[in-house]
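Missing here: one protein chain of the complex. Every other protein chain is in place.
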């Protein structure tokens, strides 16, 4: 279906060097979008982006952009840019979004907010500073990036689609690992997205969320390779009997980013192998 | 993204001559699937299917199936079949599904259940017989078709994806029109899908639902063209300020039918312009 | 709080000889309401009601109704009546409700619908007739009794509060026992209640539901005393680590039946020891 195409669009991806972020970048590129990768530090993002460029240039999609004969008009090839920013800092976010807009010279139609992290403390022992931090990044950070991208789109009189990665942890309480800070942040993200969706619907800006179950990103893999009991416990709680691959999140993301979801706003797609069903 | 492709798959579409069914058929065909259209009476379905065949043969997608040179191997072209069946009759459904399987000679990997109807009675005056009927079609019928397709898939040791059209009416209560029978049926459908998802996850059969807001199908259009006050009331309750086109449902359906949603089961996608957000 | 009192009110309790029904009857009586117990057959209901009367006459509450001196005005003592009716038969329900109204000579302000049952079939093998039956009782039956009580209240120009027992099975899918028919019925009940709540709010009739987790009723006890592995599996899935006693449901029922919930309608109270949280 052509409606899934992102041809000619520009996408910001926060958490761009992370497990979900990098996989998302690949699939947005293959769908035709230019991507601005954002992460906390450029050192980790740089090599990731370089690899991404290498990879993209060898894809079948990339070849479709190349002129086949000498007379072919030059096509607009998706580009990749990288940006360092802590999304919990509203001022940095605003400045960066303006810079991305200037650099890409196109309206910023798509946001995929992957930046975020999880940490384990029991509620009784959760240090106040840690709680503030995780809320600042996972919840307030998600707000700031949405706010700045929406402002940019409005200045451009352009339409856009914002996709925020929440978690099944916004719907259920993970067991056995204690993570109250993460859970409350992610629940906040989903309802924040609904509120932004309502406010920005008249402006043509859609806002939706994705609630993944467990994903075998490098980080998660490291954990469950050491702790196979935890891996088995996690898997046994999923009707599908396994945790997911990052690629299994990109379908929902591309769908929500694209015009294929033109009437969808304020919604959440749960992709969790059935975890929340039990 | 290739993951959205339905190449080589076979899809059953109930309510196949209806507003959503026929649009779904088009998009499944364009995505590469063969389709078996099911409806209550063949008289209405026949002409619809004929038009669909005409339309499909003129699409760009269709041309990709045709041999370009004499030496090209003949490709498998998606086919269209039509079937009359009342989905509220479990025996007819079972027989029909077996016949479709035999006719298409392929596992029935996809079901899109669009059969269903709405009617307006205040709860105080709802005739018992009407309530039984609407539950029989909208809720039990949805179960029977899932059950038979799953049995067929299991016999084939094949994987499948079942998509059931529920409604935002499963989540909220429409206002002002009274429709308690419809609402309770659709709420039942969503949780039925979740239960089937859990039971069938180990078999590789995914089950998800779509909850549309108001759709401008021929039927709905007829209503709101006569009653413009109702149209305005409906639109004013939607953050996006309008009701949807049938095409706007097909992205979610193709996504859920395809491998792009391989880790998604027991979920519901709400596509309602933000209606349920307020 | 006086607001929890049911003094002078009349309550219908369906499933009145069942585990939850009988316990509910006790607590409604102690809160001051007269009760009409309804069940499928009078043989089982008769002895239950006799015991209930014996019990009530020995409670401290009962004594408050008795004249303390010879001059004391005779007080209105809560009464208990019994009725045989299959709630899935709309005509019987309507007739019975009228008879109860005539017998009690008071508006029927309270309904607690406990009638219902669960059965285990895998979805693949669920017989169509069984599915129809469980929907007829658990979902349509719930509708019919609400409809008749509401009609009776309207004829009386009286206000009322209807409480329907749904289940946590309306929210999650039980594991390991397969019970798709029950699950879809109970999910239907909750949204039906929401729809009735919206339609009847202007009439002063409130409608709410209770979603219990596992309850140690005689029936459930019999199952888990035989199958202690199942008991342990059930308990391990509950954060509170145990299944509940029927008494633990009555607080929510009395609260919803009473004026203490005067602004609550269309809501569901989940009392499940935290089951649905995980």
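Just so it is clear, A, B and C label the chains in written order, and each chain counts residues from 1 on its own.
Please note the rule applied: contacts are C-beta pairs under 8 Å (C-beta built on N, C-alpha and C of every residue); 3 or more make two chains touch, one makes a residue touch a chain.
As the structure is a computational prediction, the values presented were derived from the model and not from experiment.
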Touch partners, limited to displayed chains, of the chain removed from view: A, B, C
Of C:8, C:47, C:127 or C:239, the residue in touch with the unshown chain: C:239
Touch criterion as defined above, residue of C:10, C:31, C:88 or C:137 at the omitted chain: C:31
On subunit C, residues whose C-beta touches the chain left out of the figure: 1, 3-4, 27, 30-31, 194-195, 197-198, 201-202, 213, 239-241, 244-245, 248-252, 254-255, 258-267, 269-274, 276-278
Subunit B, residues in touch with the chain not shown (by the definition above): 172-173, 175, 277-278
Hidden partner interface residues of subunit A, rising order: 90-91, 122-124, 126, 128, 131-132, 135-136, 139-140, 143-144, 146-147, 150-151, 154, 170-171, 173, 175, 178-180, 183-192, 194-200, 266
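In this section, only the chains that are shown with their structure count from here on.
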Cα-centroid distance, subunit A relative to subunit B, in whole angstrom: 29
Between subunit B and subunit C, centroid-to-centroid distance (C-alpha), Å: 36
Touching two or more other chains - residues of subunit C: 173, 175
